[in-house]
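Left out: one protein chain. Kept in place: all the others.
Our next item is chain A:
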Amino acid sequence: MNHSPNLLDEALGLTGRGFGGGALSPGRVVLVEDCVETSGAFVLHHLVKRALSPDRGGTVIFIALSHPFSHYDRILRKLGCNLSMHREHNRFHFVDMLKVEFPNEIQKNAVEHGLVDLYSKILKAVEVSSSGDYSRAHISIVIDDLSILEIVAHGSVDHVLDFLHYCITLTSEQDCSLVILNHEDIYPEMEAPRLLSHLIYLADFVIKAEPLVTGIAADVHGQLTVLKKGTFNDSQYTDKASNFHFQVKENGVELFFPGTRC
């Protein structure tokens, strides 16, 4: 298994010292934005693989709204990660939301009850992770994806943001980080700025997957922009923007700076 750090890991600061046990440093919120032309799912796959790798020893709570377990199992297997085994060992908690439907406001606050239920499942998974064999492991909560959560919540952006707030409290109270996948091109123009701005305020990292400016290419599938909001790290204030091209392969993703590939 190849664990040599790639550009994405470097941009997220995963290659620095002092990250033993965590996919991402504690208290990190990562927002992955993609669009129809370029899917950002590979970023989630990469981060999950990274979190579950033996040298990290972390656990993952995966809120699945768009694909069943078999889909992720197949993909991660090709990346060299056995999700079924991790699931059995309580290192990978799969919260299946595919068939969940919140009642349509017959009962008052139906949407809120549904989200509270989901949150309680996450809390239980966190509890199990914290008390098991990997009690000191870093927990990564991954949401795939937020736009479907909004549909499940009958379009209520406020409820979705409330739910996200509760997930973020876990990043400060427990050793958790949060990874959210969102499609940025599905909102009508009036609504888009509000939700997307809220998400950007909440995030520490914003990873944007976009098509190439020049159009479709055979061997370069798109460009990735990684933005790190200003933080203090070792008495230095850094905020960084990195941009590179990527090619998604069967067994991983290859990232390179534009123009460095011959």
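Quick note on the criterion: a contact is a pair of C-beta atoms (placed from the backbone, for glycine too) under 8 Å apart; a residue touches a chain by one contact, two chains touch by 3 or more; residues count from 1.
The definition used in the following text is that contacts and distances are computed from a predicted model.
Matching "Elongator complex protein 5", "ResB-like domain-containing protein", "Decaprenyl-diphosphate synthase subunit 2" or "Large ribosomal subunit protein mL46" against the UniProt entry of the left-out chain gives the name "Elongator complex protein 5".
Only one of A:110, A:128 or A:196 touches the chain withheld from this view, namely A:196. One of A:161, A:212 or A:248 touches the chain omitted from the figure, and that residue is A:161. Across the interface with the omitted chain, chain A contributes residues 33, 112, 115-116, 119-120, 123, 158, 161-162, 165-166, 169, 172-173, 184, 192-194, 196-198, 200-201, 206, 208, 225, 227-230, 232, 235-237, 239-241.
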